[in-house]
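The structure is given below, and queries will be raised subsequently.
Note that one protein chain is taken out, while the other chains of the complex remain in position.
For reference, chains read A, B and C in written order, and residue numbers begin at 1 within each chain.
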Amino acid sequence: MLVVMDHRASEEDVEAVVQTIEEMGYEPEPIPGRQRTAIGVVGNDGYVDEDPFVALDGVREVIHVSRPYKQVSREWRPEETVIELPNGATIGGEGVTIMAGPCSVESEEQILEAARRVKRAGATVLRGGAFKPRTSPYSFQGLGEPGLELLARAREETGLAIVTEALDPSGVELVARYTDIIQIGARNMQNYSLLRAAGSAGKPVMLKRGISATLREWLLAAEYLLNEGESRVILCERGVRNFDDHARYLLDLTAVPSAKQETHLPVIADPSHGTGDRKKVPPMARAAVAAGADGLLVEVHPDPPHALSDGAQSLTPDRFDELMEELEAIAASIDRHLTPAVREAVEAAG
Amino acid sequence: MLVVMDHRASEEDVEAVVQTIEEMGYEPEPIPGRQRTAIGVVGNDGYVDEDPFVALDGVREVIHVSRPYKQVSREWRPEETVIELPNGATIGGEGVTIMAGPCSVESEEQILEAARRVKRAGATVLRGGAFKPRTSPYSFQGLGEPGLELLARAREETGLAIVTEALDPSGVELVARYTDIIQIGARNMQNYSLLRAAGSAGKPVMLKRGISATLREWLLAAEYLLNEGESRVILCERGVRNFDDHARYLLDLTAVPSAKQETHLPVIADPSHGTGDRKKVPPMARAAVAAGADGLLVEVHPDPPHALSDGAQSLTPDRFDELMEELEAIAASIDRHLTPAVREAVEAAG
Amino acid sequence: MLVVMDHRASEEDVEAVVQTIEEMGYEPEPIPGRQRTAIGVVGNDGYVDEDPFVALDGVREVIHVSRPYKQVSREWRPEETVIELPNGATIGGEGVTIMAGPCSVESEEQILEAARRVKRAGATVLRGGAFKPRTSPYSFQGLGEPGLELLARAREETGLAIVTEALDPSGVELVARYTDIIQIGARNMQNYSLLRAAGSAGKPVMLKRGISATLREWLLAAEYLLNEGESRVILCERGVRNFDDHARYLLDLTAVPSAKQETHLPVIADPSHGTGDRKKVPPMARAAVAAGADGLLVEVHPDPPHALSDGAQSLTPDRFDELMEELEAIAASIDRHLTPAVREAVEAAG
Partner (left out) sequence: MLVVMDHRASEEDVEAVVQTIEEMGYEPEPIPGRQRTAIGVVGNDGYVDEDPFVALDGVREVIHVSRPYKQVSREWRPEETVIELPNGATIGGEGVTIMAGPCSVESEEQILEAARRVKRAGATVLRGGAFKPRTSPYSFQGLGEPGLELLARAREETGLAIVTEALDPSGVELVARYTDIIQIGARNMQNYSLLRAAGSAGKPVMLKRGISATLREWLLAAEYLLNEGESRVILCERGVRNFDDHARYLLDLTAVPSAKQETHLPVIADPSHGTGDRKKVPPMARAAVAAGADGLLVEVHPDPPHALSDGAQSLTPDRFDELMEELEAIAASIDRHLTPAVREAVEAAG
């Protein structure tokens, strides 16, 4: 850490900073400059809290050299995390994992039809919401537990693993009983009570990036999960808020290489929420794989115009079939492949 | 609502939209144009869900004419909501309500000293966090219930009302037992389980704007509270995320007149979190009152350099005294005044 | 266009809007609603100016149904624009055009070495700045006309076409004497005097998107060029401003499919400025092609650590060679190819 003093700071101001550093058990290393003095903090094992310094007189700014997160960082664990699911599919490493399905579970017929189609096309994980966070209190909020049961039936029939969202600490236990991966939605990325519950539920967690979260905040939210003992965490980029409305959100694909540089956790992308427009889902799905994403979360609905939510951004199963072929070729161009595990797993089971 | 068709839309596409409108029980009103057709939706009482339309072929965009929120809107209730607190202070209407105190409750001495000083300067509500949402799992997370007890002691001694934050549905009941106003923090603005719990706890709720929430999303979050039966809701602008780092957040003071135009609820501002820098708190506090805010939430700490959180943005009690005089004069310039109720109430009680 | 009235608007207010529409020669089409009235404007050939309406009493908002741009739109010209360069290379259509080279022209040796290497790898256009817009007046501002002469020598030797930036109206004529494509930089996207000069210089123009320009503003800036008679316009996405600093800018690749949906002009991407970090250039270059970009603008420097500008985001020629192979495979996966024209052209010329 570096404490930068104002050019008008007095010697007493500098001395107060030096003392504070020493009180914290670190070693101060003043770096005098022609314009101003800066004081380095040496001897710290990791991130040092800036709060005691910013309130001191004469301090202009505090600059961090260390990162504030630990267990999620590549410095803590250089090799990539690879998560194994009960159906044999993996997330992380060489494979590219495709998770697909409808926004909401609506009926047995709908979820089974979706599951069959996405599995046939090569997906290994089925997505589908039973509890839906909605901006308006008057919108459809999901089927609740019956939706979870339908997901479990789809898993039985197809061998797909399941990812579905939990909305609050008390719901985590229920969701964890059914799902293979607990999803934390973008609105809840900094809902720390929920993170603590999810991190101790014994299931892998997929953490969506908040719509205006920095990479640093996203990784710190993941740190809450690892700090509770759950190391099987998947990061999911799903678009950030921006000034333009040419798309619903601005899918930040550069966050994929940026995050993978900082962390050992797998990073996937959601081009469906990230664009909000089914015409833009295929190009951005391809772009995400080309940028190095470890997987995708794609909305596929047997009948988009009659979807109860997100119909505008759902692909038809036919369009999804085509997309999967394109993705296979793009993955190959960078020496990767779509994870095939589930197919074998299911065949073996069959 | 207006459904705008693509210029290449076929007659069948237009017909499908017309049918969908009719199936929903509304009346379609096609408006043919030289470049494209648009179809108005007539007969709706309020907001119409756009989902069934955006997924249809040939639909370019759906434009809403109605607002998606109801009970929070001025169209629903034209007269301003004025909230009365147990100590006689009010929020909304002609008065400008000052809420002040430390970021976190740290000790009996600290909170009592803060309470005495802000009361003497003219504040009517004491702020102080017992449960703190922190970006890093390694930061100080608040004293918990003992912090609530200390707040209650400060209230007893000074007659100030209390505002403090609840972090999750299960914590709402506990917080509500102690506080006069339940605070919902910016990170939790779209934590719907928390909103539902807070809206049915029987206490006024202060809802902070999310750091990248639009005015529309903020009002919809408030709608969750009113929908649970709690009409005593205060909106608090606290800065939004932006591209520049000259301040920690960008305090969006235009949101004050914008929100007051749309809603009957009182709107206050938090210049402390909104700037993150105690040197910028006084100018932005003055600006908020000049812009028409119904109150302020200001961090004041007896000893900012030793604060356990947010020291950098806390005013000393002396600086707060000066600020209150400036605010009084600014309120007067637009025919308003700082709410004096608590002083009288306490004197009467004494 | 739709003029939406406030719910408190009087009949006189509505009448004033109706009259204004008639005075402008259009036909008003009132759409009464339960909550408020909206008045459609029918009979207009294109975009209607909203200014006369927004200042009227009782008007809540004006909603545009038509697009404000004409000649750049697909509605005006459905088939894609394909630009042919003197060396036989094309931009637009099936091919993917790679433009590469250093940020600034620094010396004969540097530009010739860069040109030879990018040509050998398969690029068809050489980039290089002779006039550099710099945030600080104390930074290197480019070689000026001698830089243009060096670019011309590199073209002679390699057969590559040239793209280089013009900074002001008086510089356009000079730049146009040397270059094959005039570049308009992001900072100048709304420098209308420059756009008018560039649009009448008789050379194709590459228009970079401003760092906070909406798609609509970008297309309107291009409209200035077409309005001056120059229809050979290339749009270049180069990253937008955002709240996070994990990358220098946020490369908005969704703007590629969004723009191509609206306009017939070719759309390329600049992953070098868009990320500011050479480690992120290859993944984002691949992603851009996967998203459907018609080309790339990539910084390549023979010796990045000694570059006079933008060394941090420049690829070495060796890394560029590898990238080109990845790009070839990705283009093939969506039935496209890297434009090969220049190689043949030069061989023919040789």
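Simple rule for what comes next: a residue touches a chain if its C-beta (ideal position, glycine included) is under 8 Å from a C-beta of that chain, and two chains touch if they have at least 3 such contacts.
Not measured: the values here are computed from a predicted model.
A.B. asks: So which of the visible chains would the left-out chain be touching?
C.D. replies: A, B, C
A.B. asks: Give the residue, chosen from C:G128, C:G159, C:P204 or C:P304, that touches the chain omitted from the document.
C.D. replies: That would be C:P304, which touches the missing chain.
A.B. asks: Return the single residue from B:S139, B:S170, B:S200 or B:T214 that touches the missing chain.
C.D. replies: Missing-chain contact among the listed residues: B:T214.
A.B. asks: Among B:R187, B:R238 or B:R286, exactly one should touch the missing chain; which is it?
C.D. replies: In the complete complex, the chain left out is touched by residue B:R286.
A.B. asks: Just the residue numbers, please: which parts of subunit C touch the chain that's not shown?
C.D. replies: 47, 49, 51-52, 54-56, 68-69, 133-139, 167-171, 187-188, 190-194, 211-212, 217, 220, 223-224, 227, 241, 278, 304-312, 314
A.B. asks: In the full complex, which residues of subunit A touch the absent chain?
C.D. replies: So the residues of subunit A touching the missing chain come out as 2, 4, 7, 29, 31-36, 38, 40, 42-46, 63, 65-66, 75, 212, 241-243.
A.B. asks: If the hidden chain were put back, which residues of subunit B would touch it?
C.D. replies: For subunit B, the residues touching the absent chain are 212, 214-216, 240, 242-247, 250-259, 261, 274-275, 279-280, 283-284, 286-292, 326, 329-330, 332-334.
Convention: only the chains that are shown with their structure count from here on.
A.B. asks: Give a one-word verdict, same or different, on whether subunit A and subunit C use largely identical residue numbers at their interface, taking over half shared as same.
C.D. replies: At the contact between subunit A and subunit C, which are copies of one sequence, the residues are largely the same (over half shared).
A.B. asks: Take the average of all CA coordinates in subunit A, do the same for subunit B, and state the distance between these two points in whole angstrom.
C.D. replies: Spacing between the chain centres: roughly 28 Å.
A.B. asks: Find the geometric centre of each of subunit A and subunit C from their Cα atoms only, then give the gap between the two centres in Å, rounded to an integer.
C.D. replies: 31
A.B. asks: Which positions in subunit C touch two or more other chains at once?
C.D. replies: Subunit C, residues with two or more chain partners: 242-243.
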